[in-house]
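Below is the structure I would like to discuss, written out as structure tokens.
All protein chains of the complex are present and in place, except for one that has been dropped.
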Amino acid sequence: MLNTLMEETREVVAPDLREQYVEAFTWMLLARIVEEKLASLWRAGKIAGGVYLGKGQEAISAAIAVMLKPDDIFGPLIRDQAGRLAFGEPLADVFRNHFGTLTSPSRGRDGNVHRGRPKEGYHSMISHLGSLISVVAGALLARRFQGDTSAIGATCIGDGGTSTGAFHEALNLAAVEKLPLVVVVTNNQYAYSTPNNRQFACRNLVDRAVGYGIEGYSMDGTDLRDCLEVARYATDRARSGHGPQMIVGTCLRLTGHAEHDDASYVDKKLLSRFAGRDCLQIAGSYIQSQQWADQSQIERWKEKAKYEIEEALAKVQREPHSDPKEETWCPYATGVLARTER
Amino acid sequence: MLNTLMEETREVVAPDLREQYVEAFTWMLLARIVEEKLASLWRAGKIAGGVYLGKGQEAISAAIAVMLKPDDIFGPLIRDQAGRLAFGEPLADVFRNHFGTLTSPSRGRDGNVHRGRPKEGYHSMISHLGSLISVVAGALLARRFQGDTSAIGATCIGDGGTSTGAFHEALNLAAVEKLPLVVVVTNNQYAYSTPNNRQFACRNLVDRAVGYGIEGYSMDGTDLRDCLEVARYATDRARSGHGPQMIVGTCLRLTGHAEHDDASYVDKKLLSRFAGRDCLQIAGSYIQSQQWADQSQIERWKEKAKYEIEEALAKVQREPHSDPKEETWCPYATGVLARTER
Amino acid sequence: MSTTYLEAIREAQKKLLQDDSRVYIYGQDVGAFGGAFKATKNLADAFPGRVLDAPISEDAMVGSAIGAAIEGMRPIIEMQFSDFSVTAFNQIINQAATLYWRTQVACPITIRMPSGANPGSGPFHSQNLEALYAHVPGLVVLAPATVPDAYTMLLEAVEIDDPVIFCEHKYLYNRLKIDRLTPSELTFNHARVARVGRDITIVSYSAMVPEALFAAEILEREGVLAEVVDLRCIKPLDIETVIASVARTGRLLCVDESWPWGGVNAEVIAQVTTRGFHLLDAPPQRLNGKDTPVPFHPNLWNVHKPSSKVIALKARELLKW
Partner (left out) sequence: MSTTYLEAIREAQKKLLQDDSRVYIYGQDVGAFGGAFKATKNLADAFPGRVLDAPISEDAMVGSAIGAAIEGMRPIIEMQFSDFSVTAFNQIINQAATLYWRTQVACPITIRMPSGANPGSGPFHSQNLEALYAHVPGLVVLAPATVPDAYTMLLEAVEIDDPVIFCEHKYLYNRLKIDRLTPSELTFNHARVARVGRDITIVSYSAMVPEALFAAEILEREGVLAEVVDLRCIKPLDIETVIASVARTGRLLCVDESWPWGGVNAEVIAQVTTRGFHLLDAPPQRLNGKDTPVPFHPNLWNVHKPSSKVIALKARELLKW
């Protein structure tokens, strides 16, 4: 069993990943800027409820998503704006779901990060941490029943979410069924205010993989190159029949738990350490150092991102909001039940 | 981290364990015989509901219990008749709870293995597998609050029970709190009819210990000597502040899931293998080989066990059964609520 | 050849596996072993790879069914006992029940819940949890009381585009038997007048229906004609049928072996009194299981739930009002 990618393979692998690197970087950039927009909309009182951002973990999120194909399955969590975009989410949906417009994936019934298009393989999380993993596993089971042997699925969870019973049951089930499931654990050091040492006692969460009999890798979540290498390796392994894969990426949540939280409890020392590096800056420098793009190109990408964001926002701002009178107030899909007194 | 006891330490340790070996053996014997009695009472239609026996895993169960002290905490499961007796359960309670007499620990409200005396540190399981572990962990947390630093707790679970979310959450919680909790996993190859390969995909369940950051040991559940060594080691480690301990004992369930089950699905090959050995026979031979007792002494123990069992049974058969008219039908301990309309 | 309630459930699953490639069965010991109650006996053999043993992971079992349903499957989850479904409670009430409402994607999963007690089952192998599930928006809760309903309603359950909690009663498994299995006449969302009467309406479901029918027989000997309504569908309730009956009889007695607080009886009484108050000539009454866990000892168990005797007694009281 492979517990981490071996150092020496990396330099060889990296050049192959130029295309994905650049792609992932542009999604990270777009995610960072759209999240900044969300934060400012929240501060301006334009968004009801919470705003949860993924600042500091865009590399992990984008890396896994760029390795997925359109027919694959993706179950992102709260801080996966980058991955969502990379998997094909329209920018407009971000705003729609935060405003709760009638055009939003949930028609205003749910909000913010609770969005997806499950029929397109893009799952919509509920709040209860850990509970999405078995859903994605089940989707892969269905694909197997249907004879689809090429698709894989990936889903994300935080360090805190690994303490849930749901996490355990789902990983074990996936292992027994040998499903092509990649579980990406982002250890951003905190679950809300709770530091790792109050959350688990193992050395590294990747040590759980062996207990499920699955393959596990740890990676530097601040380094997009590392993330891409591991994500490619794990998705390849899943795709070629090696069963579930667990990836543990280390980073630091560079933002509050949600926008109302100033994260004052974060140990300041962490910021100056390894995990506290900003993956977006590192990736930007790396791209330049590799001469895949220069500073002005990156600026143009940023401008493009900003433009697209403004455009999407302007569009969504003209879209209708949920109207209680148009709401069916019916939780049933079955036609005959819509009309029954309950 | 120690994943298994090292071979070479064993011979040194064994002689010390003579007293516990003999003690454990007598409990195993008593458990085996009382269970045979339960089975025949069940066949005679004298017991309502299920009868769950621990045949084949008495060594594991007795070994952990003889290492516990009276002030320790014990949370046995379905197949722990031997451990229950070793921890101090009166024989009469076995029959009381199977008949549901008014004198039984649950006053006839619950039955068979669902018994204990929680205030005496002997916990009473509910059916939902895995859910007892956190209860025992909490009891240890309480002891810590109360300044008791000498007590430890042990609780048991099956291979199947390790798949529950409750198992995971409890082990993780205990690890974070560094509680003196020993979790004994009896891998008897089956969960009801479900074999290991449909239950988990890891090589050995003890591989889960590292994922919780706790110490783990595997042992031969058919060999009382091995069980005692590991149980002593783990309880010592727990007692001396090394946090949770996981023990995985391998054996075969030498009986049906319950008495209604003929276990026809059990792979016959297993019976002739290592795990299929009868721990009681092995222990009996070992005792003789060590000249700790001879055949006639063992017979005398058997006779004594039978006598005590018949005596307890005779006594319990004269005890009153639950009477609906005497039942309070009140689930509340709080006095004022007993009288309220609900 | 006769068919039991349990066999009807097996036959329905067989037919579903035969007719619909989207169906599979997942649960502990449902494979080669055929399930704790033999509800899937021989099915794993007949439909290789489609009847799968699950680990003891109710949460993940249900979660996986939801994912499979999203991808177009029609999973049947067998809980080994209804009691164990609560370890999947979150997946059922928050993930499955809300999926359609949140995403406009249907969640056609069926969760089979062997419910109710036999003597000696004890507090954790006996529960009737229909009220817990019925409280939650988005779930359909079915509770067949006859062999044809066990068969037909299970077929319907799998066709329903919403998560169905299928409460099958263990006490009925081998005690109910009919000579020839014929499908039910009503669709799942209709209550059934199980016995026509005119003096009092006894509303009931699942294993309490035979008990209510016995009570009605006792009462008939005394000249009282009780009408017995079998709810069949607990959520949503077909209250029209109940109200129509109360309109005829003027008296309502609800019988349910589960816990009283907020149970099926409470909901039936609330719906009838808020909408058909003027039809009642006497206070509605209810009989429930006692407000304690289900006891192990047969003596206690016997009086924990309503019996035909107690039902008849209560009916007589109500008729004197």
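Per-chain numbering from 1; labels A, B and C assigned in written order.
The definition used in the following text is that a residue touches a chain if its C-beta (ideal position, glycine included) is under 8 Å from a C-beta of that chain, and two chains touch if they have at least 3 such contacts.
Model, not experiment: these values are computed from the prediction.
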Key: Contact with the hidden chain (one of A:A82, A:A191 or A:L228)   = A:A191
Query = Of C:A65, C:M79, C:A106 or C:V136, which one is in contact with the hidden chain?
reply = C:V136
Key: Listed residues B:V51, B:A170, B:V266 or B:I298, member touching the removed chain   = B:A170
Query = Which of B:L41, B:I126, B:L270 or B:A293 touches the chain that is not shown?
reply = B:I126
Message = Need a quick check: the contact residues on chain C for the chain that isn't drawn.
response = 83, 86-87, 89-90, 93-94, 97-98, 101-102, 123-124, 131-132, 134-138, 235, 237, 259, 261-267, 269-270, 273-275, 277-278, 280, 282-286, 290-293
Note = Hidden partner sits against chain A at residues 47-50, 100, 106, 108-112, 114, 126-130, 160-161, 163-166, 191-194, 198-200, 265, 321-324, 327, 329-331, 342
Key: Contacts of chain B with the absent chain, listed as residue ranges   = 105-107, 109-110, 114, 116-119, 123-124, 126-128, 131-143, 145-146, 165-166, 169-170, 172-173, 176, 331-334, 336-337, 340-342
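In the analysis below, only the chains that are shown with their structure count from here on.
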Ask   = Is the C-beta contact count larger for A-C or for B-C?
value = A-C
Mean-CA-position distance for chain B and chain A (Å) = 43
Request  = Take the average of all CA coordinates in chain A, do the same for chain C, and state the distance between these two points in whole angstrom.
outcome  = 40
Inquiry  = Please output the residue numbers of chain C that touch at least 2 other chains, ranges allowed.
reply    = 54-55, 57, 59
Remark   = Residues in chain B with touches to at least two other chains are numbered 163-166, 198-200
